[in-house]
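Here the complex is missing a single protein chain, while all its other protein chains stay put.
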Amino acid sequence: MAGITYGTIYAIVAIGFNIIYNTTGIINFAQGEFVMLGGMSAVTFHQFMPLPLAILCAVIVTLLIGAIIEIVFIRWLHKPSVLRMIIITIGISILIRESALHVWGESVRALPYFTGTSVTSINLGGVYVTPQVLWVVGVSAVAVAVLTAFFNYTLLGRQMRACSANRDAARLCGVNAGNMVTLSFMLSAAIGAIGGCVVCPITYVQYDSGTPLAIKGFTVAILGGLGNSTAAVGAGMILGILESFSIWVLPTAYKEAISISILLLILFVRPSGIFGSSEASRLKEF
Amino acid sequence: MRKRIGITLAAFVMASLTAGAAWAAEPIKIGAILSVTGPASFLGAPEAKTLEMLAEELNKKGGVKGHKIELIIKDSGASPEKAFSFAKQLIDENKVFAIIGPSTSGETMKIKNVAEEGKTILLSCAAAEVIVNPVAKYVFKTPQKDSDAILKIFEQMKKMKISKIGVVSSNTGFGQAGKAQIEKLAPENGIKILANEVYDKAASDLTAEVTKVKAAGVEAILNWSIEPAQSIVIKNARQIGLKVPIFQSHGFGNIKYVEAAGEAAEGVLFPAGRLLVADVLPKGHAQKELLVKYKKDYESRYKEAASTFGGHAYDAFLILVKAIEKAGGADKEAVRTAIEQLKGVVGTGGVFDFSAADHNGLNIDAFEMLTVRKGKFAILKQK
Amino acid sequence: MTLLSVRDVSKRFGGLQAVSDLSFDVARGSIKALIGPNGAGKTTLFNLISGVLEPDRGEIVFCGTALQALSTHQIASRGLVRTFQHIRLFPKMTVLENIMVGRHVHSGAGFLAGMLNLPFTWKEERRIREKSFEIMELLGIADFAGTEATSLAYGQQRVVEIGRALACEPKLLLLDEPAAGLNMRETSEMGGLISKIRDMGVTVLLVEHDMELVMKISDEVVVLSYGQKIAEDRPLSIQKNPEVIRVYLGDDQ
Partner (left out) sequence: MRARYLPVVAFAGLVVAIQLATHFTDSAYHLTQLTMTAYYSLLIVGLCMLIGYAGQISLGHAGFFAIGGYLSAFLTTHNLAPHQAGALISLLSKSGLLVTRSDLYGGSLLTVHPWCACVAAAIVTVAIAYLVGGPVLKLRGHYLAMATLGFGVIVYRIVLGTEFLGAADGISDVPGFPLLPGLEIAGKSSLRVPNYYVAWGLVTLGMVLLLNLIHSRVGRALVSIHGAEDAAGAMGIPTARYKLNTFVLSAVFASLAGVLLTHYNGGIGPSEASVMKSVRYVAIVAIGGMANLWGALSMSLVLNYLSLRGYLGSFDDAVFGTILILIMLFAPDGLLRRHLFSDVKRLVTGSAADEEAP
């Protein structure tokens, strides 16, 4: 069950990667920080307001931070090199993390369970599951469904896809490509924040919990084929479950090393992902 | 956080100003190397806050033997290489009288030699027993011994007729030192270890580990860790329906861990110093007055719960001041000898009785068996 | 005597048959030109010969060795060197340095020798430098030795690129549209240069669109259309070949 919880959150981070990658070709190494920011600010808001409102505020705050990042750091760069973008987004990730440390301090925080308490559990066919896991899976499924609908059935979503397919052509058709990039940062920040809110009762959140998530999320994004978000969901589950089973064979301490080894292996053998063929990886879904 | 940096900077400025000025009584410089940030910040942050509070308080009262205390806090971020650099800096450059810290065993072990070579008193706030066993001339530590905590737990287990346990420990120095001690002491005390799991200190879900322990058919879980991950063990164990008693180490002594585990923490048993239950200690207990005062001062100043970790720094500071008083002045050798002669010093961790062979000074009585009742620490009532 | 022999080579990209069952030989000491309308497969063929691409079928034999299993740098070190249609000089390097890179296959100092700067290393370095100056003198670009190569005028960059290739002392030089982007005067100078290179004993295989240049300097011409060879002959005969005229007048010009 832990595998599914983690798989979901990895998938969410991977989808965040994909949204930005598809519109800009940038891998945003600060993706994990959005999850942290979502969780942290939700905990803070929850001190003043009821839970649903706190989560909403947290998502909005993170979304705005996503927009600010794009406008301040990315927008005005003219065709930056890959190396430069990698370093800039890593810098942003460090900056967000350190700011969080100085704003929220070093302590571990958590939201209360949405339903029940930490000891409540539901028996699902012999397996004991905390209801929060259902929240995680449910909310994430809804988020993915809404995103898919957005990209397929709304004008804005189609414009964003047009941008990802061919930026110059889209611009000729009157699409403001710059705004689309901002929007993609906002979307991926928002989905990260939602993920952060739903998992933090289970996993807790701390100023430095974003970076490992970014690495796992990237692994999943690669596993599913960069840019392919539907595959990312499946890949997320695979990684999450593999990880939780790995500890039966190897010491827990090596758990992360295992998922990274999987990443390296895939990069070496099939950089287009296990679900993608090398030609299909050129096709971009949202 | 910002304020602390301010104070550190101020300390630097003062250091440079006072270097030339001739004051009536030279201030005593005390260095502190603490993991204020980084993976061990849950230790270092309260320690740094405690030291600042104590130094300010003491200086207001006129210092010790006419000397003001000048505190130089360095944030090592739990990096041994920084701890090494700072220890060198404090000893060679700032010429500090003594060093309090570091917060972690790993860092302490790296600078043990530096302190020995620089003939500077080191009062570590880290728990591992190797720090003072074997004894190094200038190195002391204030946290209680792991082995005493374990013996206290085994004592309790015997009372509860528990003999088959599952041990889970974190992969840090604290966790592994505890694990080694448990493995060593268990047979002597008639305890069988049926499952022995190690988890990552940064883990956030340990269902698989506790499932393994459950499968082994244990009568109790002994969870040895000082990191936040320990509350996850408790939570996950209850979630999978494992209802046996859970014993924790003295590293559980932070109310945040109870909050993190939520309801699952109810009834958890652990040995700890008495700071956590200061308010409910019987009147007239030797430590009561000091503990209540520290708790009140700390909580009103920093608006957060006091933890036993801050208490380790409190004791280090206290011991140093007592030893300076006893030695009659700031002479390193005299004070070092004075620490070894300190007896019956009441601190947050217990009553310290130092000797040339014991640089920790605490025994099994430093621990009280505690439990969690209604989300709060409480003294375990013996039936 | 045959230096390079292309035998039944085919290459397919997805649904496009870029080169099909192509065969021709290049005789030692000759200038051979490949012409054909756009999309005829000339550049693909160049990439196949220089090892950038691998043929689906067929054989490419150079000096008795099959090339298709070799990588680009191995092919180059056997004496088959190319230039690029879009000039590929090394940025942030001077003209001299660019040409010195060309001497790579004729020197041997590795990482260790380079770091230790042993006597033999700097002697070798001096020889590389001398040889490079020799080539620059030959091509009349010695004045620009210290200039950053990519800052030169286009025509001069072409010359530098050929100079860099010559520094490899190739047996066969592949020139990919050497006159592209050059004006009339430069084109005719380029023609002279290519003939001079042949006279130095270097065999030349070139792809070129400028017919005047091709007809003036080539010993033999191969005409490609849709990946297939439609003619191979002396320039004068090619000009009269009805098939070639049809291809060019009908499809291209």
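Think of it as A, B and C in the order they're written, each chain with its own count starting at 1.
Going forward, a contact is a pair of C-beta atoms (placed from the backbone, for glycine too) under 8 Å apart; a residue touches a chain by one contact, two chains touch by 3 or more.
The structure displayed is predicted, hence computed values, not measured ones.
The chain not displayed here makes contact, within the full complex, with A, B, C. Listed residues B:A128, B:I232 or B:I319: the one in touch with the omitted chain is B:A128. From the options B:T142, B:Q156 or B:N171, the residue with contact to the unseen chain in the full assembly is B:N171. Remark: the omitted chain is touched by one listed residue; of C:D21, C:E125, C:D219 or C:D233 this is C:E125. Only one residue from B:E47, B:D200, B:D315 or B:E368 touches the chain missing from this view: B:D200.
Against the chain not displayed here, chain C makes contact via residues 50, 52, 71-74, 76-77, 81-82, 84, 88-93, 97-98, 100-105, 107, 109-111, 113-117, 121-122, 124-125, 128, 164-165, 168.
Along chain A, the points of touch with the absent chain fall at residues 27, 73, 77-84, 86-88, 90-95, 97-99, 101-102, 211, 215, 218-219, 222, 251-254, 256-257, 260-261, 263-264, 267-268, 271.
For chain B, the residues touching the absent chain in the complete assembly are 1, 4-5, 8-9, 36-39, 74-75, 77-82, 84-86, 88-89, 92-93, 104-107, 109-110, 112-114, 116-118, 128, 134, 136, 171-173, 176, 200-201.
Just so it is clear, only the chains that are shown with their structure count from here on.
Taken chain by chain, the contacts fit none of the simple shapes, being neither an open path, a ring, a star, nor a full set of pairwise contacts. Nearest to the overall CA centre, using the mean of each chain's CA atoms, is chain A. Chain C has its Cα centroid 74 Å from the Cα centroid of chain B. Taking the mean of the C-alpha atoms as each chain's centre, chain A and chain C sit 49 Å apart.
Work out the mean CA point of chain A and of chain B, and you get 37 Å between them. Across the complex, chain A is touched by residues 1-2, 37, 39, 41-42, 45, 171, 197-200, 202-209, 212, 228, 232, 235, 238-241, 256, 260-264 of chain B. Residues 1-2, 5-6, 101-102, 105-108, 110, 112-113, 117-119, 121, 128, 130, 202-204, 206, 208-209, 212, 244-245, 247-248, 251-253, 255-256 of chain A are the ones touching chain B in the complex.
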